[in-house]
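With one protein chain removed, the remaining protein chains of the complex are shown where they sit.
This part shows subunit A:
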Amino acid sequence: MTRQLLASVRALLLATVVLGLAYPLLMTGFAQVVVPSRADGSLVTSAGGTVVGSSLIGQGFVDADGAPLPQYFQSRPSAGDWDGAASGGSNLGPSSPELADAVASRRSEVASFNGVPESAVPDDAVTTSASGLDPGISPAYAAIQVDRVAAARGVSPSEVQALVSAATHGRDLGFIGAPFVDVLDLNLALDRAFG
C-alpha cells in the first residue's frame, strides 16, 4: 500500500501542475488574446465612459431605498438583491405559502407601478431567477413597461419601443432557449438616446 500511496502523491502533484495550472492558464491566455472582452465578462460602459456592469449580469434599477426608478426598465426580482458575490435563487417550493404571498404582492406592485391590470403582468416579473442575476426579462414584461418609461422620460412610446426591439434577443438559431430583453443594455441605450 505504501508504494501505491507514494505513486498517488507523485501522480497528483503531476496532475496539479498539468491540469490545475498549465491547462487553465493556457486557456486563459488563449481567451485573453482571441476574445478579451468576452473573457473579461462582457463589461459595458455608460455614455460617460465608466464601466457600469456586465451586459450578462442583471442589476437592480432602484433608488437607495429600493423603490423602482420609473425612467428605467425594471429587472426581475432577485433573491440575492443583485449581489454579484452571492448568486442563487429563493429555492422556495411551489407549495410554499411564502412564495405564494411574495408572488401576489409583487403582482399588485408591478401592476400599479406600470398602470396595467394584474392579469397583464407576466410570470417572470413576479418570480425570482435561478442566479439572482438574470440579465433578461421576457418581451411581455418589457411591453408593459414601455408607456411608463416613456412618460417618465417625456418621450413618445414608439421611440422607447424602437430601443426595446433593438435590445430583444430572439431564440438562438431560432429554437434554442427563449426570447429575452437585456435590461442593462436597454437602459444604457435609453440614457444614450434621451440623456
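The rule is simple: contacts are C-beta pairs under 8 Å (C-beta built on N, C-alpha and C of every residue); 3 or more make two chains touch, one makes a residue touch a chain; residues count from 1.
Convention: contacts and distances are computed from a predicted model.
When the unshown chain is looked up in UniProt, the name that turns up among "Potassium-transporting ATPase potassium-binding subunit", "methylated-DNA--[protein]-cysteine S-methyltransferase", "Amino acid ABC transporter permease" or "2-oxopent-4-enoate hydratase" is "Potassium-transporting ATPase potassium-binding subunit". Residue positions on subunit A in contact with the hidden chain: 1, 4-12, 14-16, 19-21, 23-25, 27-28, 30-32, 34-35, 38-43, 46, 50-54, 56-64, 69, 72, 76, 82-96, 99, 103, 123-124, 127-138, 169, 171-178, 180, 184, 187-188, 191, in rising order.
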